[in-house]
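Here the complex is missing one protein chain, while the rest keep their positions.
Right after this comes subunit A.
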Amino acid sequence: MLSRTAENLYWLARYVERAEYIARTIDATLRVTALPTAYIGKTNEWESALLTAGVSASFYEAYPEATEQNVVEYLAFSPSNSSSIKNCIEAARLNSRSVRTALTSEMWDTINSAWIELQEVWGKGTSSREELARFLRFVQETSLRFDGSAYRTMLRNDAYWFSRLGLHLERADNTARILDVKYHVLLPEEEHVGGPLDYYQWTSILRSVSALTAYHWVYRETLKPWLIADLLILNDTLPRSLASCYSNLVRNLDQIGVAYGRQGAAQRHARGVRNRLEHSHMDDIFQHGVHEFIQEFIADNSRLGEVITKQYLI
């Protein structure tokens, strides 16, 4: 397929995934900030929402203070924030238009309808929490529909695999960013007994990767920070865990390699990261420092993006 087509499919999936992630971040932050301060402490959760979205620096160029209204506006609707939900959906549609021939009509319909709704219903932003909740649901449903229609209707060929690469690479980046911002509340077993303060931080983390229910099914335990870290980093069964993202990245890259009869740097790099995840234990990670581990992962993940681009997309 055309390199440009592959590139558009890859970025299309990334934008949709990112829009959903930002919506989840806002949603989780709304819940935690609705609690009395006694439960969450004095930390500014909106500031950490900006950090998890990776747009803190640019935010402060436009706004003096990280209030709910400012942050929601910036993350959801601001045209000057390239990762705002609005911009993600617009970029997704532009990418879709460029590769319409590679999309199924269901995928196109999802993106195009979302784009129309964005203009017609959400053109002026939201004016209440109810409206905001509805908007966030709309974004998450768009992502689900897009993902589902890709899964159900696309031919299993390189177009599908490149789209999945974008999805999993973006997803891994997002999960890693939450961990990077929140690692300080995830401490090893012996050091910490969770108070109410951290408890709500933990549920917030799990909610932003839609893993709160999953946690209970996997561990059948009350919330324990080291288990949360284990779930998000190493547990292959959780779709948003780093391990799961890398199993998928390796699998999709392998399929491309087989179809093209050639492996390359992208396959090798992805396999390297996956092997490291497979052979890691939470104890070691805590010993080395969660923060360092995550930082290294984020760098590795973005390197994979560069290698894929070089090998296939230009």
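Assume a residue touches a chain if its C-beta (ideal position, glycine included) is under 8 Å from a C-beta of that chain, and two chains touch if they have at least 3 such contacts; residues count from 1.
Keep this in mind: contacts and distances are computed from a predicted model.
In the listed set "Xylose transport system permease protein XylH", "Deoxyribose-phosphate aldolase", "C-type cytochrome, methanol metabolism-related" or "Circularly permuted ATP-grasp type 2 domain-containing protein", the entry agreeing with the UniProt name of the missing subunit chain is "Circularly permuted ATP-grasp type 2 domain-containing protein".
When the whole complex is considered, the residue among A:T37, A:T67, A:S113 or A:N275 that touches the unshown chain is A:S113.
Residue-wise, the contact with the chain that is not shown comes from A:D158, picked out of A:E20, A:E45, A:E90 or A:D158.
In the full complex, subunit A touches the omitted chain through residues 1-6, 94, 97-98, 100-101, 105, 108-109, 112-113, 116, 158, 162, 256, 260, 262, 312-314.
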